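One protein chain omitted, others in place.
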Amino acid sequence: MKLRFDESVESFRAELLGWLAANRPSAEEMAADPSVSTGHAPAWARRWTRTMFDAGWLVPGWPPELGGRNATPTQTLVYLEELARARVPRTSNVQGLGIVAPSIIDYGTPEQIEQYAMAILHGEATACLGMSEPDAGSDLASLRTRAVRDGDHFVVDGQKVWTSGANYADFCFLFCRTDPDVPKHKGISILLVDMDTPGITVRPLPEIVHPDHPDLNEVFFDSVRVPADRLVGELGAGWAMANGSLAHERGMVWVSAVQGIEEALARLLDEAPATTATLPPTEQALANDRIVQVAIDATAARCLGYRAFAKLARGGTAPEQALMKLFSSEVRQRVAEVAAEVQGPDALVTGEVAFDGHQAIDEPQGTWLEQYFQSFANTISAGTSEIQRTIIAERVLGLPREPRPT
Amino acid sequence: MKLRFDESVESFRAELLGWLAANRPSAEEMAADPSVSTGHAPAWARRWTRTMFDAGWLVPGWPPELGGRNATPTQTLVYLEELARARVPRTSNVQGLGIVAPSIIDYGTPEQIEQYAMAILHGEATACLGMSEPDAGSDLASLRTRAVRDGDHFVVDGQKVWTSGANYADFCFLFCRTDPDVPKHKGISILLVDMDTPGITVRPLPEIVHPDHPDLNEVFFDSVRVPADRLVGELGAGWAMANGSLAHERGMVWVSAVQGIEEALARLLDEAPATTATLPPTEQALANDRIVQVAIDATAARCLGYRAFAKLARGGTAPEQALMKLFSSEVRQRVAEVAAEVQGPDALVTGEVAFDGHQAIDEPQGTWLEQYFQSFANTISAGTSEIQRTIIAERVLGLPREPRPT
Amino acid sequence: MDLELDTDQQELRDHARSFLADSCPPSLVRDLFEGRVIEGRVVEGRVVEGRGPADSGGLWSAMVELGWPALAAEVDHGGLGQGFVAEAVLASELGRVVAPGPYLATVTQFAPVLVAAGAAELLGRVSAGDLTGALALGAADASARADGDGWTLDGVKTHVLDGASAEEIAVVARLVGSRGHEGVGAFLVPRAAVAVEPLTVIDPTMPLATLRLDGVEVDGARVLLDPRDPASFDALEHVRRHATVAMALSGVATCRAIVEATVSYAKQRHQFGRPIGSFQAIKHRLADLYLAVERADALAWYAAVCLAEDDARLPVAAAMAKAALGDCQRLATRDGLQLHGGIGFTWEHDLHFLLKRATTTAFLLGGAEHHRAELARHLGLVA
Partner (left out) sequence: MDLELDTDQQELRDHARSFLADSCPPSLVRDLFEGRVIEGRVVEGRVVEGRGPADSGGLWSAMVELGWPALAAEVDHGGLGQGFVAEAVLASELGRVVAPGPYLATVTQFAPVLVAAGAAELLGRVSAGDLTGALALGAADASARADGDGWTLDGVKTHVLDGASAEEIAVVARLVGSRGHEGVGAFLVPRAAVAVEPLTVIDPTMPLATLRLDGVEVDGARVLLDPRDPASFDALEHVRRHATVAMALSGVATCRAIVEATVSYAKQRHQFGRPIGSFQAIKHRLADLYLAVERADALAWYAAVCLAEDDARLPVAAAMAKAALGDCQRLATRDGLQLHGGIGFTWEHDLHFLLKRATTTAFLLGGAEHHRAELARHLGLVA
């Protein structure tokens, strides 16, 4: 139990910071051509990905041929923290780099790795993740998009929804049902589908704030012909891969979430004295108290993250992932909520949102109230807060499962 | 929609207040020999019940021969409010007068009415309600206490728990299973069992505060022979009667709960300035704010009660009963919780509790922290808060029932 | 205390609800949210003539035709004399459907100042639908200087509802050099006399503006409440409470609509082979949400009756109602959006109109903390 890391980690940190200072894109460069969707990689972002790859800083935990340097988990943690602190994004295509590329590397053929995964790692392509469907939001087992084998192709029909970045992505990591006759969680397979294949229609879904900058999409597949060699892994093994693909850099997904909380909190702490200056002392005390409560949450989030990480680094299991997802997304929400309420009627005034490029596009943006509304993306997607609570209750506390339909 | 009642109600109120002033037991008389259990009626309480009965003030909504005066629901509401305000209990045996006597009158034989119900109404007997069992807390359908017919008797074997006042009561309104071969909610019957019948053992259950003044009990029945003519209503009709018996003076059970909240709040508002005097202004503001929150709850509780009552008085159904049970018991809990927290370490100091006689024995007593702990009796008994929430969700909001075992 | 509507009031509610279902459908609200000009357009097959920029879809014209601005006003003021409960019913129904238009600002904020001033002629014009107004509260934000027979006003008024569209503004201002309960008055200022800066807001059905008064000269006849009259302060406090209670009623109705939408969605939406509303955790949250709405609703109507009957409990009741709206809006917004899942997060779904309106009503005229701080004084916890 200690506050600081070993020398080996600190020297790793120093090397990274030196390299970043020399090679990072400037804030001006990023702001001039910001990413506007998680599938959108501006020219500077593509170059930056390649630069990181070549220097072994893209996925430090991987070997050099995959853009890494065989870093230890602790070094990777420090890497993620310092990148976030430097306000430079690793990628705008978070799902491509975080889930799709690793999954292809784990389960794909050499050709798929070369053509799709390496394209992501080289900054040449972006990917979207085709999981959710209208009737299967958090419930992958209910998905209906069908892929029927027809000679050396699959023919895909169906509809995806909430597909982040599909309006810009080059290809889709598509979950579809290849066998309708087996139990629900079986018969699901994964295809790599080029987004320019005929029959694909992408309909952006404007959101309740910033409707001019949609990131979510509906994606319609109408007799889309996908070469059979784009099947990832075994036929019908999609369910197992879905669970595997979410495990990449597991125990560290909280780092950017916590960083987002801390940046938002820092802004709130910075603004608050001026915001509350005209309030009578009693109301000021109440406003400050609400701010302090989220400040405690923010520190707790970081401490819980480190603790989950320490367990993982010692080879233990980390059931805290559900807890970190739940807690960090709700704390981010509360920071925005408290900030908006402390602003009072000023919070109702909106304006043009300036995407500043350094902030991940899926982070809440704009006014505090807009950030608050947008923060629900994080408490709803990738397993709602309700599902996380059930996971904690069942897997961490060992409470009996509810009877579930088979 | 109006703040005040009609003249006819106001003149009823004036008559009641005049009568109370002339006839009520004095605070000194009550404090000298306080009731120490909901089954315990001191001599003054027995006389007072008889006095109210004879004057038609015991259950005003009933006809004179049952201790009433055919009062309207609104008059009954005013009666309950004024009695509570006058700090004189209608009875310490709340379940006897509120549930047992009305149920016997509704479903019993003339002999049972004379011997049992009228004894309660005349202040000659107290009753306890034998419902809960160790494995059937909130779930009457699971009860196991068996009554087997043997000639002109039933033989009762089994165990009840959480039986309020059983350590003093004269008889028990006992729910037992008379037919083990039909579905769970059928086959339940009600017997009137004299508590001095051989084979009954009462074991008081001291509570987590005031353990020297137990009100809850375990009651063991070991081959207890109960004359067959003590069966209330039809054999196997206990489930239906249970639902009926809880409906007496329905829509008005909230009155004493709200009065209890208001008395506790008044004490808190009275004490608070002195309690918080030494705090720095910021902490004082936070303490006051917590008090204000429960003050809002208290006012809301009364408003919600009146609204539920208005619906009932117009012949509408009042699904708000579950809401009032839930809300008033939780608000009472919060008042004590906030009061204790505002006291700080002083709240940890306890002392002898003085039962002052005018407060219903099942109201939280003692220090704020003791009241807080004791308040859980009301969020747990008579349908836990969790059950009330489910009732609201299903019966008020119409959400689909969960699959339940038959 | 009877907090249920009587038969006449129920009829008014049912009529208003049915009228608004036809005349203020979500498509009208969407037009406003999407910035389409909708002055005087075809509603339900007939052309409705627009009555100015605030007459969205001719809704205000239709409301005037129904006599709504006159409903609560006293007969002496050209009204129908049905009192505040009728006004409360309308404010509530308008909140339920996120209705745009001048009702809230004109009838529940502006008219009460006229009542306090005994301005019968102006009230007659309001009742007839010939005059819209706004109320610029906050004595600290503007100063008044006596200037011969008239007055000169200076200052900046923020977050004035309908400030950019109302014809007349009731401006609250403070005598230069005065303090506390002294020196506070109200003046009638034509909108044209002030520099108006409309604000882009999260809910365009509740348009706000900043008003700059830069040496605005006000004729003596346009003094509504004389700042030299010590009674003006209390009169304005009463006006503020009137506006606050109406806002609470309207906001609670919006929250109730959120809950109804969410309950309805929870019954339809299936996940894991069951309607999500059959999951106990969802049930209990919806029960708590329902309770929060009932709590705020009961307090809002209690405050409404206190106002209608001019009861001394109004100051406490009004503050409680608005504080409870804050609690209820916080929960309704959070749970309403969360339990709708992705669908409620889209612009295409109508839920966000309700969420943004509820938030707006909760944040205007003092949030929960503001009113709780006020209650600490009313309840004797602080001097």
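Labels for the chains are A, B and C, by order of writing; each one numbers its residues from 1.
Note that contacts are C-beta pairs under 8 Å (C-beta built on N, C-alpha and C of every residue); 3 or more make two chains touch, one makes a residue touch a chain.
Note that this is a predicted model, so its numbers are computed, not measured.
The hidden chain, counted over the whole complex, makes contact with A, B, C. In the complete complex, the residue from A:E82, A:D289 or A:D346 that touches the missing chain is A:D289.
Among B:L16, B:L80, B:L192 or B:L216, the one in contact with the hidden chain is B:L216. Summary of contacts with the chain left out: across B:A86, B:L235 or B:I380, the touching residue is B:I380. Within the entire complex, the positions of subunit B that touch the omitted partner chain are 132, 135-139, 142, 161-162, 205-208, 211, 216, 280, 282-283, 286-287, 290, 333, 337, 341, 344-351, 369-370, 373, 376-377, 379-381, 384-386, 389-390, 404-405.
Within the entire complex, the positions of subunit C that touch the omitted partner chain are 279-284.
In the full complex, the hidden chain is touched by subunit A at residues 1-5, 269, 272-273, 276, 284-285, 288-289, 291-293, 295-297, 299-300, 302-304, 306-307, 310-311, 314, 320, 323, 326-327, 386, 388-390, 392-394, 396-402.
Keep this in mind: only the chains that are shown with their structure count from here on.
For the pair subunit B and subunit C, the distance between C-alpha centroids works out to 42 Å. Look at where the CA atoms of subunit A average out and do the same for subunit C: the two points lie 41 Å apart. In subunit B, the residues touching two or more other chains are 285, 288-289. Annotation for subunit C: residues touching 2 or more other chains are 274, 279, 282, 369, 372-373, 376, 382.
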